[in-house]
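Every protein chain except one is present and positioned as in the full complex.
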Amino acid sequence: MNIDYSRELPVIQGRLSLAEIENLIAKPLDEKPDKKFLIALSISLSLLFIGVLSVGYLFYKGTGIWGLNQPVGWAFDITNFVFWVGIGHAGTLISAILFLLRQKWRTAIARFAEAMTIFAVMCAGIFPIIHTGRPWLAGYLLPYPNQHHLWVNFTSPLVWDVFAVSTYFTVSLVFWYIGLIPDFAVLRDRTVSKIKKVIYSIFSMGWRNSHRNWQHYEKSYMLLAGFATPLVLSVHTIVSFDFAVSIIPGWHTTIFPPYFVAGAIFSGFAMVVTVMIFVRKIFDLENIITVNHLEKMNKVILATGMMVGYAYAMEFFIAWYSGNPFEQFVFINRALGPYAWAYWIMVSCNVISPQIFWFRKLRRSIPVMLVVVILVNVGMWFERFVITVTSLHRDFLPSSWGYFVPTIFDIGTLLGSFGLFFTLVILFTKTLPVVSISEIKAVAEGAQPSHQGGEH
Amino acid sequence: MNRSDKKYGIAALFNSPDDIIQAAKKVTEEGYTKYDVHTPYPVHGMDKAMSLKPSKLGFITLVFGLAGAAIALLFMFWAMSIYYPMIIGGKPFFALPAFIPVTFEVTVLLATLSTVIGMITFFFKYPDQKHPLHDTEYMKKVSVDKFGVCIEVDDPLFNEEKITELFKGLNSESIQTIFHPVEEKQTVLEPKFLGFLAAVAIVVSFGTYVALNKILYTVPFNWMMEQPRVDVQSKSEFFTDGFGMRTPVEGSVARGFIPYEYKGMNEPTVPLSNPLKPTKEVFELGKKKYLSFCSPCHGNYGDGDSRLGENFPKPPSLHSAKAREWKDGNLYHIIVNGQNVMPSYETQLTRDERWAIVYHIRALQKAKNATEQEIQLVKKESVENAK
Partner (left out) sequence: MQNNNSYIKKDLPLDLRNLGFTLFVGGIILGVITFFLDETRAIFNYLLSFVFIVSIVVGCLFLVALEYVAGADWSTPIRRVSEFISSFIPLLVIIVIPLLFTMHDLFHWTHEEAVESDKILQGKSPYLNTEFFIIRTVLFLVIWNLFYFLIIRNSRKQDKTGDQSLTKKNIIYSAIFIPMFAITITFFSIDWMMSLEPHWFSTIFGVYFFAGSVVGALAAVTLATVLLKEKGYLHPKMVDDHYYSLGALLFAFINFWGYIAFSQYLLIWYANLPEETFWFLARWEGGWIFMSIFLIIIHFVVPYSLLLSQQAKMNPKRLKFVSVWILFAHLIDLYWLIMPQMHSEKSGYFYTILEFAFPIAAIGGLILVFFFNSKKQNLVPVGDPKLDRGLNFRL
């Protein structure tokens, strides 16, 4: 199939008018939930319920119900934390970084991706809190004046995490909300329900589509995007510092920051594609979230997957090059030791499966890409698991070696986090427009003046 | 909302982005200043068409961002280097590389929050639910897919016919007059709002009370409150006599305490000699301790003139020939063991302090029994030292 490189691909297919676009996106919000919605919600709520039970029992009995013990002091808790934070990064990347790179195709998926970021960060934030011995004292993590004259240890990466994740959550929420203000105004102006009108009015704050406001709005959007970009890099960098500032072989290696960031984008995009495949079908948004969008995301998945593969190779090579026997052992142990099964799942899912996306036909095939992105999600979870557990279970002293086995509560908590995430996503689809109405109108064909305002 | 008769402005709708750009340019050219353009999304080139000056929002961001960096760094410097410095991981108190991540996050947080709040409150002056344009047909159409211009009555050049002509000439789809809403007293809302506030206050305070006074005392939050340790002056079920507080076990030795080998004997079996050097500090120490512990009975100068009053037996003078002939070790032995009425001072003085007292006693003895030459020598030396 020959592509004409001189033409820009239309962002929206099917030549929809602005009013049609608005209807398409806003309609599900007016309709009552249908059977499919309720079935999906009940599944995710059941998963969430399993999670609530597991966490409730955890609060009651303590972290002993998990499989953690010496020497493996971190396992599912940190793995899940890093996993969910990583998924959150795709959202900010799509909304902020692709905005700065002026990639118009991001518009169709930006709103959903940002929502996913916020929900993913919420899921992630649960784990550092519940994995402590007395989670109800989580407030101690924040610097506040107290009678012990104690402040938090600002040089500890765990405290950096507190600042990073909470800043990330706040900024993402604010960025998302700013994007929603014009949409709330649209909903306010078209709704017939009195209660909804009041709610939308409050949230839209009185937005009246004035261009004088749009001018400041665009500036703030650009500034927020400009800040969100280094923020997202910094958050996963700081998460990687949790491991890399230690002296444990397999953890202490300088490439962790960019490696983790690339991995986060990799897993995040895979999750976005997974969700998008279903959303566009269920909500009839196939002309707005097109196969071109999915293909572009798959290209990003391929690229970041290769960055992750590069990092694996570099770690391995430098471990040999360093001549440090402990470092060398870690990598041999990963590939051939008791956790080899996890290691090879990781490698095949992360390095091998995305290679399918070299081929255009396969990049654009929905069944193929669904399989690949699910494998990538699995593989990325295992990557965090392998990093955390293999370095801990066999470090310097053989007499301290052990083997970690997850308990039913570890798994229940993981399932619960998925339940929380999907519940929030499903509820989101019924309460807020899944595509940014005003942004997508702005990139429809004929939406902008034809005569580009002259030379500067 | 209900409309009054007071006019707000004249508004015109247009169908395409090209039309609205043209309209905006024309309105600006004609000299109108109090007007606005309304579009469902930002239209490229509108800033130029309306001759708008660039937004100053960036300054807020810059100022607050830098402030955030400064606040974070200064606070960490104060908390970690001045207020409660601790050596953590062998790093210096002001560990700048380790302070960078938090500084960065706080910078971003303050910069973004200030931008958004500044924009909403200062530039937009939101929330504003009462604006005349709300709920008009004009705004509803603009919300969907139309573009509009509205010139306000307050504009100095406002003239209804001229403006209508202008809009007709610009190919507008429809022209309408916007009226101010009726000034509702909003009495309906007041008690409701107050009621809402009251409800919030009650819920929050009740919730806080229950959380802090009740929930925190239930399982599992109270687990650390009841501990099986024995508190001061409390009963214990473990010991048969019921006492929680115990004396140390027989043979316990306090930290830093070395038991005296010759305790209870008349004399040390091996003659002890003073291990301390006769330095000025040692003599000072000896004098100090003597005055504290020995002088109540032996007097300030060792004469035995006890300060404890008439009914207390006076110890023999330390300047007797017997006392002067005693070896240092004997004096030490007496201090540690006690003798007759004098109790043992083993637990009140460390070994060094005891030997220092011995020096002091010797000094007192010398002073009381010095020969004339020795006194002259000391006098000469002290005059020389004073120079």
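Letters A and B name the chains as they come in the text, with residue numbers starting at 1 for each one.
Here is the rule we go by: a contact is a pair of C-beta atoms (placed from the backbone, for glycine too) under 8 Å apart; a residue touches a chain by one contact, two chains touch by 3 or more.
Because the structure is predicted, anything quoted here is derived from the model rather than measured.
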Listed residues A:Asn146, A:Thr254 or A:Ser400, member touching the removed chain: A:Thr254
Residue touching the undisplayed chain, where the options are B:Ala12, B:Met50, B:Ala98 or B:Ala111: B:Ala98
Candidate in contact with the missing chain, chosen from A:Met122, A:Val291, A:Met314 or A:Ile411: A:Met314
Positions on chain A where the hidden chain makes contact: 2-6, 8, 100, 102, 222, 230, 233, 237, 241, 244-247, 252-258, 306, 310-311, 313-315, 318, 321-324, 358, 452-453, 455-456
Positions on chain B contacted by the hidden chain, ascending: 44, 58, 89-91, 97-98, 100
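The rule is short, and it goes like this: only the chains that are shown with their structure count from here on.
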Chain A-touching residues of chain B, taken from the complex the two chains share: 16-18, 21, 24, 36-50, 52, 55, 57-58, 61, 75-76, 79-80, 83-84, 88-89, 91, 95, 98-99, 101-102, 104-106, 108-109, 111-113, 115-116, 119-120, 123-124, 126-131, 133-134, 139-140, 142-145, 220-221, 224
Touching residues (chain side chain A, partner chain B) in the complex: 17-19, 22, 59-60, 134, 136, 143, 149-151, 153-157, 159-160, 163-164, 167, 170-171, 174-175, 178, 182, 185-186, 189-190, 201-202, 205-220, 223-224, 227-228, 230-231, 234, 238, 241, 438-439, 441-442, 446-453
